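Missing here: one protein chain of the complex. Every other protein chain is in place.
Order of writing sets the labels: A, B and C. Residues in every chain begin at 1.
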Amino acid sequence: MKLIFEKSVPGRCCALLPACDVPVRPLESRFARKDPPRLPELSEVDLSRHYTALAGRVHGVNDGFYPLGSCTMKYNPALHEELAALPGFAGVHPLQPQHTVQGCLEVLARAEALLCEVTGMEQMTFQPAAGAHGELTGLLLIKAYHRDRGDAARTKIIVPDSAHGTNPASASMAGFEVVNIPSAPDGCVDLEALRAAVGPDTAGLMLTNPNTLGLFDRNILQITRIVHEAGGLNYYDGANLNAVMGVARPGDMGFDVVHLNLHKTFSTPHGGGGPGSGAVGAGALLAPFLPAPRAAAAGGGYAFETPPKSIGTVKAFYGNFLVVVRALAYILTLGGDGLSEASENAVLNANYLKALLAPYAPPACAGVCMHEFVVTLERLKKETGVTALDVAKAMLDCGIHPPTMYFPLIVHEALMFEPTETESKETLDWAAAQITGILRRAAEDPQSLHAAPCTTPVGRPDEVAAARAPKLRYRFDTL
Amino acid sequence: MKLIFEKSVPGRCCALLPACDVPVRPLESRFARKDPPRLPELSEVDLSRHYTALAGRVHGVNDGFYPLGSCTMKYNPALHEELAALPGFAGVHPLQPQHTVQGCLEVLARAEALLCEVTGMEQMTFQPAAGAHGELTGLLLIKAYHRDRGDAARTKIIVPDSAHGTNPASASMAGFEVVNIPSAPDGCVDLEALRAAVGPDTAGLMLTNPNTLGLFDRNILQITRIVHEAGGLNYYDGANLNAVMGVARPGDMGFDVVHLNLHKTFSTPHGGGGPGSGAVGAGALLAPFLPAPRAAAAGGGYAFETPPKSIGTVKAFYGNFLVVVRALAYILTLGGDGLSEASENAVLNANYLKALLAPYAPPACAGVCMHEFVVTLERLKKETGVTALDVAKAMLDCGIHPPTMYFPLIVHEALMFEPTETESKETLDWAAAQITGILRRAAEDPQSLHAAPCTTPVGRPDEVAAARAPKLRYRFDTL
Amino acid sequence: MGSYIPSTGAQREEMLRAVGVPSFEALYADVPQEIRFPELKMGTGRSELEVAAELRAMAAKNHVFSSIFRGAGAYDHYIPSIVKRVTAKEEFVTAYTPYQAEISQGILQSIFEYQTMICELTGMDAANASVYDGATAAAEAAAMCRDRRHSRVLVSAAAHPAVRSTVRTYCEGAGVEVAEVPVRDGRTDLEALQGLLAAGDACFYLQQPNFYGVLEDAAAFGAAVHAAGAKFIMGVDPIAAAALATPAECGADIAVGEGQPLGMPLSFGGPYLGFMACTHELFRKLPGRIVGETTDSRGERCFVLTLQAREQHIRREKASSNICSNEALCAMTAAVYMAAMGPQGMAQAAQLCTSKAHYLASRLGETPGFELAYPKAEFFHEFVTRTPVEPQRLLKALEEQDILGGLPVEDGILWCVTEKNTKEQIDRLVEIAQEVARA
Partner (left out) sequence: MGSYIPSTGAQREEMLRAVGVPSFEALYADVPQEIRFPELKMGTGRSELEVAAELRAMAAKNHVFSSIFRGAGAYDHYIPSIVKRVTAKEEFVTAYTPYQAEISQGILQSIFEYQTMICELTGMDAANASVYDGATAAAEAAAMCRDRRHSRVLVSAAAHPAVRSTVRTYCEGAGVEVAEVPVRDGRTDLEALQGLLAAGDACFYLQQPNFYGVLEDAAAFGAAVHAAGAKFIMGVDPIAAAALATPAECGADIAVGEGQPLGMPLSFGGPYLGFMACTHELFRKLPGRIVGETTDSRGERCFVLTLQAREQHIRREKASSNICSNEALCAMTAAVYMAAMGPQGMAQAAQLCTSKAHYLASRLGETPGFELAYPKAEFFHEFVTRTPVEPQRLLKALEEQDILGGLPVEDGILWCVTEKNTKEQIDRLVEIAQEVARA
């Protein structure tokens, strides 16, 4: 379909702004730009149809099943969007006098208290805008803590090789050296490897639990103890919290700092890649170092305060506030009972789908999984030539968003499914039938899978060409 | 696709309402119903996906070109929806004290004044909810006027045979006898036939001008004079007002009463068949008879008043108020200059599209048309067997909403196009290419047109079967 | 100047040339010179920013009450967020009447589902795709009952005033006599009806609950009406309908009502929704659009506008109604509302309404002078109390506390309580009422 620039007609416009009701004062000409930007010129009807057509080329959670592993694509309630759009939230300037923003401060303070209760942390910041941003923040807290103690030797962060790629990248950004340790075949921490890795240079460990294979590490208390005993701190990557809300708290597991993806676990929408919110909760040791400012109860109301040893700011203002509004609405709706029910059913749905697929798509691990699971299609590939990618692409033709592909790296031909608790049994039954149908077809007609998808607006893109000769913007001169 | 009842699962629900915070008081059992209604049981995610799927099976103005003749499917600005949703409008009870609804009264009073200026009328009511409702109301005004004058003999309404079907139906509902008069081949009034029809029993004439062939009746002043001289009144069917805003006013043409379709001419959306607004404007003779209440300036503010000889109410409260909000926003946006510009460009677009199609689809009338035009495919049918219906259905496969088919009845194999002013030259050029492509294909491959549409979610429906053995509701027992 | 015309000046010139006329002026040659291009006395067009500010300023001149205890035909029920989200979808908002079934299945199916839900709610056999509102639904229902031998229309005086006046306006237009059946003790007088009923009567319209909130012994009226050879029309509140004996159970031939409580905001009175359902014997007389199921050319189930032979564009002056555009988006709203609520939610809403209304009645009753006007009557979510002070004084005091009190009526104040009114709000109202009564 045409780009918006290809629909532009010189002179066309929308009548949005009024004539100037004060004397026109042009900028001093030495500051002026030479040529106007070549923005598109359209009428409102053109805009409406352009973006309607684009919306028709997107698969959202409202369109159907979205079992993208590690991303927790649960349903985003309509109420949240309504509340986030309230003028009382959306129309507030971040630098208003504090007595005029008591409602905003209450949102931040209450969301903090509730999320601390869920995670077992002491205090929380909402400044980080995404999970990776939260990781950086959490690591900076750890760094500030050791520095504050005068311990300059702790320069290393231990990361299992099954971790999300953000973990080592964040550690590196925070100026740490990364120590990769191999994990056991089930993705759990190899205790011996961990013991061998810790030492006086250990700043901390980054871990997600359940791990990226969807297993809860049964040695979790030993793991965190080993790190603590070595003088390090434990960082909880909250990517997989959806399995354990109300079931087990990272704080109780021995973690000192936690980041949450409100846009995953707490049902705020992902917007095609943000805005998210990577709230970071800190235990007693790290709370004094949290970013500034932080909303807190004060004199019958709320006020901003700066934690005593704050690392500073990691973003302007207070984070993606409207995302916090949505998350607060979600938590108040579910309550303590509802949160654990959500996790239990997320786990049930994953196990149920895993059981339905197992005859055709062997799980990478035996036993019960948590909220997600990984299958390996290594044998399928060997026998039919059909890859995990082919299977994923064939799912597009069924109206199912494919699972996460080729992750974790320790599993060959991996597909990682996370159905979430907001899918019904019927949806899982239907999806399983579709997927097993594809897997059966792999033997009979592998070519049809190599050719998938057929019904999508575009076919498989040539990603190599895209990267080799990057075209990152529209070229007007190619018209 | 499945019906919502087929997606229902017993026991499933949304958690919408709170527990009862006062003592539960059941209704006396003798008043209770035996069985609960079999409403569907769904979760919010089910609902979201069901209606998302349904929305994908609808072609709206935001999806593309919609040249449905006589329906004025112009673009519906986003601003209107935003304004109509303001709590200050949507949250107001119709029976609040008048000093608490001054903004609503202002909307009604200002919209009335502006629309009276556009139509040349004295006063206006917004109570009628649709064009046909406005027709009934206008005719009741005429009836009340003659009765008030003590003239009981005027029992007949003259309606040209080219009129919209609502005209005779409304006259009949209002207790009038309908006198159909033949129109000239161009749809204009046959002056001789009119002169022959008028008499002491003439209550009035109903006319749309431009007429249903898209022509402005050049004899309009004579026509209204003939009726007036016979003691009758002239009713203006505003269906085609979009051609003449700021160009000619029905009041100046000699009409005594006018209904407007705000959902056509004034850019309020049609909602798949309503809510509309069939505002009725009355000249000096009929204004005293308008429905009650009517908002009017009073003591520096606004108040409701009852016209002295009001016919009563034709609906509860004050009409489809939020539709009036939208129409007011539209009129304020365009202003007097913008309204005439809109009409001029509606007429230009119609003539332009007509010119592009003319080589393949002969216009039913020669010369310049107003905002719409009719083509006849009689010859095409004779030569190829392809009907106007076939051509319309083939347009569906191009993403174009078909024009109005087989109307007016006086033209054979008629297709009536109304592009409206909110379509661009590119859209008209593109659509003309699509349509002429279809018409050329009629000769080469008529069968492909009989088989159209092919790309729509469903094919041609069996309408005869639907009417012969009506299934008007889902049958649970057929599960 | 505001405008939604995409074609630029240059394009317009090009198009004029293609059409073969020298100017816009020339397009209007048929318009008599003396009336051509009047000067419209109104401002010039404005930008979106200005119009938005101006309309927002108007909206700000209205007061939106934070608690509402007034009903009387427009009810402040909770609207689930999903209802607003679904019905704001542009495809539904901007489409026309679904004439072209192939690209209108979304609207057609939603209306078919709506028709089914209305049938379930009322117990009737068939429903149409909506009419303008509850008042016009009553008037259209009365028209359905008329034939050569049956003409007079009887209406309960306990029906909503707007229903009564609209029925009267419609009937007077058609030259049909209307008679009102009087009220006694807040209820329609059954004996009076029996006295009035005569051979040429077309129908009797009863509202349940009636305007005073009182529940009528509907079945008894149905029996009386049928005994006289007339049709029985019931006007019902759709939330109450989830709990009350259905019109079908009460013997109604036609059930109608105001659909606003099913997810539509108060909106100063509109757009609202008239629903209509009837028995199998009458469905071919239903006015307006009706969607039916059929199969398409590929053999699949699909939906179409059907029974069009009833309608004005076919029958013209012989049509029994002129309605075409109805309230389709409101009908969809009602359908989404009922689907979101489900049978449990509807029952819960009804129970909350009744319980809270009775709680207010009993709390108000603690203060002398606030007696129920019709103490023997059962009520749903509205009731009338006498007041120890001038109603306007009390209502003014409530208004000052951001509470919209009940509607003043002949015998006192007509209160309404819904699931949105919390115990706290009710207690606060009672407190103010007691203060005013003491003062």
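In this text, a residue touches a chain if its C-beta (ideal position, glycine included) is under 8 Å from a C-beta of that chain, and two chains touch if they have at least 3 such contacts.
Being a predicted model, the structure only gives us computed values, none of them experimental.
Peer 1: Using the whole complex, pick out the displayed chains that touch the missing one.
Peer 2: A, B, C
Peer 1: Would you mind spotting which of A:A130, A:I181, A:V391 or A:A431 touches the chain that isn't drawn?
Peer 2: For the chain that is not drawn, the touching residue is A:A130.
Peer 1: Which of these, A:Y145, A:Y236 or A:Y318, touches the one chain of the complex that we don't see?
Peer 2: Touches the omitted chain: A:Y318.
Peer 1: For subunit C, enumerate the residues touching the unshown chain of the complex.
Peer 2: Per the touch rule, subunit C residues meeting the hidden chain are 48-49, 52, 78, 80-81, 85, 88, 90, 419-420.
Peer 1: Could you pull out which residues of subunit B are in touch with the chain that's been left out?
Peer 2: Spelled out for subunit B, the touching residues are 9-12, 14-19, 42-46, 48, 52, 77-79, 81-82.
The rule we apply is simple: only the chains that are shown with their structure count from here on.
Peer 1: Using the average of all C-alpha atoms in each chain as its centre, how far is it in Å between subunit B and subunit C?
Peer 2: 20
Peer 1: Please compute the C-alpha centroid of subunit A, do the same for subunit B, then give the distance between them in whole Å.
Peer 2: 48
Peer 1: Which parts of subunit C, given as residue numbers and ranges, touch two or more other chains?
Peer 2: In subunit C, the residues touching two or more other chains are 1-6, 11, 45-46, 48, 80, 82, 85-86, 90.
Peer 1: Mind pulling the residue numbers of subunit B that touch at least two other chains?
Peer 2: Counting only residues that touch two or more other chains, subunit B contributes 12, 44, 48, 52, 56, 61-63, 75, 77, 333, 422-424.
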